[in-house]
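Working notes for the structure below.
Just one protein chain is left out here, and the rest sit where they should.
Just so it is clear, A, B, C, D, E, F and G label the chains in written order, and each chain counts residues from 1 on its own.
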Amino acid sequence: MAKVKGAIVVDTEACKGCEVCIPVCPEDVIGMTSTVNRKGYHYAYMNNPEACTGCTNCAIVCPDRAISVYRVKVTA
Amino acid sequence: MAKVKGAIVVDTEACKGCEVCIPVCPEDVIGMTSTVNRKGYHYAYMNNPEACTGCTNCAIVCPDRAISVYRVKVTA
Amino acid sequence: MTEEIIIAGFGGQGVLSMGKILAYSGIMQDQEVSWMPSYGPEMRGGTANVTVILSDERISSPYLKVFDTAIILNQQSMDKFEESVKPGGILLYEPNGISQHPTRTDINIYQIDGNKISTEMGNKKIFNMVVLGAYLKIKPTVELNNVIEGLKKSLPERYHHLIPLNEEAITKGMNSVKLYTIENQVC
Amino acid sequence: MTEEIIIAGFGGQGVLSMGKILAYSGIMQDQEVSWMPSYGPEMRGGTANVTVILSDERISSPYLKVFDTAIILNQQSMDKFEESVKPGGILLYEPNGISQHPTRTDINIYQIDGNKISTEMGNKKIFNMVVLGAYLKIKPTVELNNVIEGLKKSLPERYHHLIPLNEEAITKGMNSVKLYTIENQVC
Amino acid sequence: MNVLDIIKPENQVFCKSKLMTDNTLSYCPGCGHGTAHNLTMEVIDEMGISEDTIGVAPVGCSVLAYDFMNIDITQAAHGRAPAVATAIARTWPEKYVFTYQGDGDLAAIGTAETIHACNRGENIVIIFVNNGIYGMTGGQMAPTTLEGMKSSTSPYGREIESMGSPLKMTELVANLPGVHYVTRQAVHTHKHARKAKKAIKKAFENTRLKKGLSFIEIVSNCNSGWKMTPLESNIWMEENMFPYFPLGDIKVNGVLK
Amino acid sequence: MNVLDIIKPENQVFCKSKLMTDNTLSYCPGCGHGTAHNLTMEVIDEMGISEDTIGVAPVGCSVLAYDFMNIDITQAAHGRAPAVATAIARTWPEKYVFTYQGDGDLAAIGTAETIHACNRGENIVIIFVNNGIYGMTGGQMAPTTLEGMKSSTSPYGREIESMGSPLKMTELVANLPGVHYVTRQAVHTHKHARKAKKAIKKAFENTRLKKGLSFIEIVSNCNSGWKMTPLESNIWMEENMFPYFPLGDIKVNGVLK
Amino acid sequence: MSELKLMKGNEALAEAAIRAGVDAYFGYPITPQSEVIEYLMTERPEDRTGMVVLQAESEIAAINMVYGAASTGKKVLTSSSSPGISLKLEGISYLAGAELPAVIVNVVRGGPGLGTIQPSQADYFQSVKGGGHGDYKLYVLAPASVQEMADFVEDAFDIAFKYRAPVLILSDGLIGQMMEKVFLKDQQERLTDEEVIKRHDSWAVTGKTNRERNIITSLDLQSEKMEARVRRLMKKYEQMEKEDLRYEEYQTEDAEYLFVAYGSSARIAQKAVQLARAKGIKAGLLRPITLFPYPKQVLFDLADQVKGILSVELNAGQMVEDVRLSVEHKVPVEHFGRTGGIIHTPEEVLEALELKIINNECIRHH
Partner (left out) sequence: MSELKLMKGNEALAEAAIRAGVDAYFGYPITPQSEVIEYLMTERPEDRTGMVVLQAESEIAAINMVYGAASTGKKVLTSSSSPGISLKLEGISYLAGAELPAVIVNVVRGGPGLGTIQPSQADYFQSVKGGGHGDYKLYVLAPASVQEMADFVEDAFDIAFKYRAPVLILSDGLIGQMMEKVFLKDQQERLTDEEVIKRHDSWAVTGKTNRERNIITSLDLQSEKMEARVRRLMKKYEQMEKEDLRYEEYQTEDAEYLFVAYGSSARIAQKAVQLARAKGIKAGLLRPITLFPYPKQVLFDLADQVKGILSVELNAGQMVEDVRLSVEHKVPVEHFGRTGGIIHTPEEVLEALELKIINNECIRHH
């Protein structure tokens, strides 16, 4: 059975820590770092990378387009 | 039988000869003079005074309020 | 030569276009011209007047207070402009609707019965051409053929068939103008 | 006496209100004061700074390029204002988030760890009062009781119960400020 | 009975309102502005509110309204009467404040002021004389000029494609919750004039009751601008304006019809 | 499978549009302006029309749109973008012209320009970001501020009585015949953002087909002005803004829904 | 008794307006003066004094609301900043033409265009020479402190009603945004409607009672009448020059060099005087408080005493023309100013004096 696996890359300097990406992730992938970036913001990261399906929900709502999404089809 | 009889007085200098009063008169009372007033306008007059009922139609549409209306009840 | 004219009357009398034809005629004979109307809401059913200057030299002020000639077509204008004619100048007027005739003795006064003539000719619209003819008779500042050329210039192509009628009106005007002297007046 | 101070940091650090309390304190001891903020959209999530002047005389320019004292709360402000301290003047800063520590040797440099202290006190909001305390320790331009009066004046009645906490923070700041010498720096 | 026997003071049933001055109206013969002026003054007179009424007349043919209406009037900049009236109504909440505006004024340059005074529901009366043209400045196209209608700036007729559709400002403002009463009237016949007068009265009653904004459109003629005689213009108006700007109430007591 | 095995160029399915510059957006964290910008640029990129697109950005938080959108942009005076866009569209009829306006800009000071560009049916796209407040100037009341909503000029909440009702400009312009497409969207969740993107695309398609004016309202947040976190503001928006400004198409292909 | 507060210039102006018994404020937000309306909305003056405060849909609506309320004899205020003031100019010209009392505040920012939101004095010409169309002038007060932001509200209304003319308070972002001590006067009662009518019944439109109707208009279709109106206006302006000129001198008694500066520039120039004196340069400062009327005669007289004059302005050179017109070429007059929202330092100002006036003078003399 073909399964989709995804991953996101967050531009840690572009991220403003708004957390808008978090509730739209169906797989609860995203968390916020406790450290801050140079502008003083906590930033998003894959807290639960295994679960990401690369659905791009997070990316499309990110106002700062800090998220790039990757996706591959894997055969289980 | 009580009948209503009317009359109008046209302020000949205020009248601008627009003729707006003519079609609204149900009794076809009003005509226009062939002479002109000081401003050069032909002005309205009672061409058919007997017919006037004093309904004030003419007066209420006259933009220049050049018409005063009088009315009496006469018993036939 | 410089001729400074005021033409004044009611809105509908063709005051502005008479001035325009005069100005065009001047152009036809290579003169400098200016045409300056009164404008604004007082025109609404009220008076209209235009100052026309014809000159062999560059015209300075297009706006004047005194004139070589005044062409006057109603009482209001008579009240306003009789005093503006230069001594020795000309006042031409149309007597219909005039209750107070001019009284100055230091100017030359003429009458033209444009109303009657144009009505006789069956076209009220050429009233102003009759008056123009009268003026040209008194003061041939522009030549008739230049007036015709001016008419051609100022009228759109589709009205050119009316030019002969206009020419006729001008000629009538020329032939009908008469000197007005205080004695002429019916007392 | 005239004391010209710049306070500079992030928007949320209480820069403007620290300046305001300082200014109010000056008023309490009958000084002339001025408080001039930077303003505008650069404030949006960005830096904020305010120039405060306390003086016994009428204050001329409220806007300055050089200062007796600079109170600096982030790196951006350090970059901008280190050079603006008058020789012999004071630079007080909060070391958290500072990557480039000051390097001038002709001024007196102090540190106050306002972040740590306010966190320890369990209320991040009094951060600026800790820093204020540190400043007052170095330069007692206004007396503590006047600061308390100033607080009373500047805070709405309903916040007056917080004044003791603020006073405590100021005292903590006074006790915690330390001189910074270039040697202090961990190389 | 002899006419002279009828014409006696005690028999007089209609004369010019005493709230109209003796000045000759500056309008062209047959212009509806005159009738609209007179009806408005008659209502104010009959309601006995002239001492508490303030008029606002912006630029347009009726700019000189203050020469004719014998009440206190302020002349407003082109399009801004609703803002002027807003301030008067707010600072004198017990007064009757009305504007008297043309279609160029109210629906072109004054669009924002109209919409926002309506939206705020100012306690004022707006009398909106829609003659489909800029009368005062010599007959240019107005927002309300009809499709194909000629004006000095649409000499070949209004083209929807490039000039847009005639704007129904009245229907537009009727959508705003702050507007309490919206109606479209005419004044060229006795029937219309009597109805219009009733509408104007209702509007001023609304002010008395602090109901908010009343908006009365009067579809009118501009024989000079339309280049017709008054009677021709009235017929043209009935045949062409009324179908596009249908007469009648649009919103009554805050409820859309 | 390792994350690093997935993160390879050939697997990339989403990245920032190349029509967005590298400049950091000046918006507050979580502000919908950023998403709206990005969606717009993505549409223009996907349609391949960037070389023929001219943007108009008036004053408001998005005044610096030209710093972020990598296309030709002219900055317009407060409220006047529809007039600016009108002229560009008329002198360059083959171009794609859009305005990007805030609610203060479009529905307050710019009311007349908005109504008349819509009424003329200019062949442009209006993107109208309604965040119920004046963001840029520090959170003052906008025409769209909800009843009871606090702002720096309605510190005790908007009072309908004195400040009027929140203005539904979108419904208003939908009544104008020149307007071809009117829709209300949001961008705070993936579902809304994807729908909004489709709407924006439809609007630019309309320009291509010379259909006239397309009007896209985006109900958005202003967490700074509303004094909330971005997530709080999005919830507040759903609970308070959406009921008053319901999402969805209002006019499609010139037909009111 | 007056109250002492620490306030922003914008806030002080707003509070002073409430206390001066102003009847209405109409405005539209714009940086750097939005605090005026924000303060008013927060203070609910409707409850405190019955003052009306309304956020208009635009600056144009606001100025025409001012026109409306002013027509009725009410004390009415508006404020804005440069681009917003440009939009108000038709309305301001109407106020002047219709002879209405009103107070307009401009908290200037850098222009032209959208410009910058930082302080500037680049609207001097617009304010003083007539930004709107036609022959009119504004009485222009230029506050240089928060205290004056407060005080000038009442002063402005006094002038506005004395002359039935609009008055402009020309401030800038510096004065508007800074906080200083301010002594606030006690609350003055707002006039009741009856009092307003009593005072202004000769002209204000408040409803025609037993008198001739009142008309507010700036229209005169007859040129003769219009000319008479313009003459009436010019008479007022002459009277203002005679009776209501205001200025302040600082260390001018023995000055050999003179700065002329108003508003925030005057604050900076004052410090430059101190720096100059410290250096042994006998500098002084003339601060016009009214920009129209302008202290022409004072300058004319000072020109006999000083060797040169520097007009210090936050703009590219505007007031310097009025300085030149006043001085009648007796001594050199130069301009110094920064633009675009940059505020010159006292040091820069002094340097400019040395460079443009003192050194040049040497060149001239040798």
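Couple of notes before you dig in:
In the analysis below, a contact is a pair of C-beta atoms (placed from the backbone, for glycine too) under 8 Å apart; a residue touches a chain by one contact, two chains touch by 3 or more.
Here the structure is a predicted model, which means the values were calculated and not measured.
Touch with the chain omitted from the figure is made, among G:R48, G:K198, G:K225 or G:K279, by G:K225.
Note on the undisplayed chain: of the listed residues C:G12, C:P62 or C:P95, the one touching it is C:P62.
Among G:S71, G:T217 or G:T345, only G:T217 touches the chain that is left out of the view. In the full complex, the hidden chain is touched by chain C at residues 20, 23-24, 27, 32-37, 39-41, 59-65, 153-154. Residues of chain G that touch the chain left out of view are 60, 82-83, 85-87, 89-90, 93-98, 108, 110-118, 120, 122-123, 125-126, 129-136, 217-231, 233-234, 315-316, 318, 321, 324-325, 328-329, 338-342.
One chain is missing from the display, and on chain F it is touched by residues 50-54, 56, 63-64, 66, 69-77, 80, 83-88, 90-92, 94-95, 112-113, 115-116.
Please note the rule applied: only the chains that are shown with their structure count from here on.
Taking the mean of each chain's C-alpha atoms as its centre, the chain lying closest to the overall protein C-alpha centroid is G.
Inter-chain centre distance (chain F to chain G, centres taken as mean C-alpha positions): 39 Å.
Centre-to-centre separation of chain D and chain G, using mean CA positions: 35 Å. The set of chain F residues that touch two or more partner chains comprises 27-29, 108-109, 111, 143, 162-163.
For chain D, the set of residues touching two or more other chains reads 41, 45.
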